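One chain of protein is taken out of this complex; the other chains stay put.
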Amino acid sequence: MKATKMGFGLLLVMVLIALSACGSGSNGSAAPGGESSAAATGSGETEAPYELNVAFPIFGAVPSGISEVEKAISDLAKEKINVTVKLTPISIGAWTQQSNLMLTSGEKLDLLYVSGTAFTGLVSKGQLLELDSLLNDHGQGIREAFDPQFLKATQVDGKTYAVPSKREMAVDYGLSILKRYTDKYGIDPNSIRTLEDLDGLFETIKDGEPNLPAVLVPQSAGISFVDSFRWFDPLGDSIGVLPDFNGGLTVTNLYETPEYAEFVKKIREWYQAGYVMKDSATNKDNGNELIKAGKGVARLSNLKPGYERQASIEYGEEATVISLTPAYATTSTVAGVNWGIPHNAKNPEKSMQFLNLMYTDRDIVNLFDWGIEGRDYVKKSDPIIGYPEGVDATNVAYNLNLGWMFGNQMLSYIMEGEDPELWQKMEEYNANSVKSPALGFSFDAAPVKTEYAAVTNVINQYKLPIETGSVDPDKMLPEFIAKLKSSGIDKIIAEKQKQLDEWKKNN
Amino acid sequence: MQKPTAPKRWLTMKTYAPLYLLTLPGLLYLLINNYMPMFGLVIAFKDVNFSKGILGSDWVGFKNFEYLFKSSDAILITRNTLLYNAVFIVLNLIVAVGVAILLNEIRNKLLARFYQSVVLLPYLISMVIVSYLGYALLSMDTGFLNKTILPALGMEEIAWYNEPKYWPYILTLVHTWKGAGFLCVVYLAAIIGIDQEYYEAATLDGASKWQQIRSITLPLITPVIIMMTLLAIGRIFYSDFGLFYQVPMDSGSLFNVTNVIDTYVYRGLMQLGDIGMSSAAGMYQSLVGFVLVLLSNYVVRKINRENALF
Partner (left out) sequence: MNRNIESRAWQWAGHSILLVYAAACVLPFLLLLTSSVTDESTIIKNGYSFFPEKFSLEAYRYLWNESTDILRAYGITVFVTVVGTTLSLAITSMLAYPISRRDLPYRNPLAFYVFFTMLFNGGLVPTYFVFTQVFDMKNSLAALLIPALLMNGFNVLLMRTFFMTTIPPAVLESAKMDGAGEIRIFYSIVLPLSTPIMATIGLFQAIAYWNDWFNGLIYITDPKLFSLQNILNRIMSDIQFLSTNAAMSARASESMMTLPSASFRMAIVVVGVIPILLAYPFFQKYFVKGITIGAVKG
């Protein structure tokens, strides 16, 4: 073993050199020269353009054609507001980890996607900038795009910290089922209005199909049937909810309500009758996978305009969608997908100006949504587009397809095959939705974080078994409720009520 | 060794200078990689607000630790963590040493190499995959046990993911299957390092294989065994997250026997994302392990100073 010390030493020196060489090339184009003063409005052609680092999650690999899109967006932005744009797409599985690290270490970051669940946490840790004055000065387009009630959803203590993307702002729940079964048994979708009506439907199918393991499958992994059928306003986390949409503002323990007990009893009946997939509590697969593999033919899920077409694509065959609840707008549905400006942004005015473009400028929105005209899509008849010759959904160079994320989706083109009136329908859907009296309220769990951790653990323990019908609710529900109480759920609910009352006073 | 006088000490240092030099890169690395980030330990005692920066945030004393002790589950998770780890340490030790000894005895070189490689295979497979394999065995609908083995034995189907009583055994089995191979490699290297002359002399004296193992092999690898055990004791409040979260498929019905400190912290903080609380949990686990190691190391020192960690 003559791997001598000389050899080791040499290697060490080599690497140290490589280290110092590599290290300097890291943060891309750190543009210190772009830091303009507060006089950033209007034409700043005399200054060097400021580079914005825009971070967002993606599902799947980074599209091969993204660099041209980035350049096109950047050029447009330079022309209009004198900024260049750097896109930082991050795989969704790594999103929470990486975005958190970028925020906490003070890295250069100018515009950030913020998910509904992360929002209040980021605000309480001081990681997002307050946006109200910025919105007034540079974000008028954003204000105009929204029903003002919706903009309240991203406020904390009356101050705005993020802006939702404009898409479907409400949600209704219902059943999506493979069309050939409703056809086969002559079931008229309009005859099904409530959960009880489903009894007959399931029975018919189960009796007629002895080889089918189950009729109903979960919407996805870790999701229970209550999650797919919310008759209440979860107030962010379902720990203390508004039990209905009749205008009341009393925060109640969901798990103690009679409606909850009824619902889980019904699911249990379905489970025992064989309508529900047996492994639902531990299911780790996506609902459409389950249906495609023949483990069931229907699922409960959250709906929106255009869902039928989407479900049909997912199942690989035609689906019928039956809505069972009205459309509800809550803070969670409105503020599910948002954009914020991180506290470490060096030029928030420019960040806001660019954000404004994402809500008002059709060209920029469509660059984000569809890519480069000619290469990734061709215009058919405004707003319809199609794929160019030889290109389809599987080989298009820019296939992000995240229209619901980037600003104002209503400005986006519509791919042929979709309903050309989709955006009109969506505007109507949003406008006609039942708005929760707590729309705009976000709960800050910090004052009760000790109880919160304990209660979350209890919920994790009982929720899936009870809400998928896998265990007997007569026995388990009282146990569940008792354990919640001993873990301090009442304290959390009291705190939530207190915060809600405070909020209501100012809203 | 008496304390040398000043000039003598200088001489001593000078003699050992090359050795100290050798240690520099390693010590430097530990300084950068481990000691510098330790300023973060204060996070456990703060309510971090990034607009104030980590160092500027408020002190909250022990508030971040409360959730670990106040809930009704606190005793349960502590009990689970300790019991499982105690069993794991002992069982893995016995299996790993046993297999290592056997491996050393095998005369067929080819087979020996085969066994050696194969034994490490489970170590390379991540726990997530192991949980899928487990699911292949234990699933209610399609699992190998429920569909093939149990009917063959004339037994009823079992809802594995709903019945807590089997899981202590299942988890122990999986843990040993996965971890013993790794330990085995370590012990095997130790056994190989033993001077052949001892064995030759013993055989000449007429000792049986079994006697040889008991009086040569085991005693000579005892330092390694002690070291590994002390290190394991240091981590006694930590658990393999994958084992207790993924393998039981995060099934709520099993929590009473599968919830350990690490999984409890993870589940509790998923919504909160409170960096102070998770840091507090880490500190709690480290401190307990640290105290226990100090104690055990002290005991080992009393018995045989050589074998102690420090």
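Going by the order they are written in, the chains are A and B; count residues from 1 in each one.
As a convention for this text, contacts are C-beta pairs under 8 Å (C-beta built on N, C-alpha and C of every residue); 3 or more make two chains touch, one makes a residue touch a chain.
The structure displayed is predicted, hence computed values, not measured ones.
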(message) Checking the contacts here: which visible chains does the omitted one touch?
(response) A, B
(request) Check each of B:97, B:119, B:170 or B:269 against the chain that is not shown and name the one that touches it. (result) B:119
(request) Using the touch definition up top, pick the residue from A:219, A:282 or A:356 that touches the left-out chain. (result) A:219
(request) Among B:37, B:61 or B:154, single out the residue that touches the unshown chain. (result) B:37
(message) With the missing chain put back, one of A:284, A:375 or A:485 would touch it. Which one?
(response) A:284
(request) Can you list, in ascending order, the chain B residues touching the missing chain? (result) 12-13, 16, 18-20, 22-23, 25-27, 29-30, 32-41, 43, 54, 99, 102-103, 105-107, 111, 113-126, 128-130, 132-133, 135-136, 139, 141-144, 177, 181-182, 185-186, 188-190, 192-193, 195-197, 208-209, 220, 223-224, 227, 231, 234, 275, 279, 282-283, 286, 289-290, 293, 306, 309-310
(request) Since one chain isn't shown, list which residues of chain A touch it in the complete complex. (result) 1, 3-5, 8, 11-12, 15, 18-19, 22-28, 59-62, 64, 88, 90-95, 97-98, 100-101, 104-107, 219-223, 227-228, 284-290, 292-295, 301-302, 310, 313-314, 336, 393-394, 399-404
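One rule holds in what follows: only the chains that are shown with their structure count from here on.
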(message) I'd like to verify one number: the distance from the centre of chain A to the centre of chain B, where each centre is the average of its C-alpha atoms, in whole angstrom.
(response) 38
(request) Name, in rising order, each residue of chain B that touches chain A in their complex. (result) 25, 47-52, 63, 66-67, 70-73, 135, 139-141, 161-162, 249-253, 255, 259, 264-265, 267-275, 277
(message) Using the touch definition from the top, list the residues of chain A that touch chain B in their complex.
(response) 12, 100, 103-104, 117-118, 121, 124-127, 213, 222, 237, 278-279, 281-282, 284, 343, 445-446, 449-454, 456-458, 460-465, 470-471, 483, 486-487
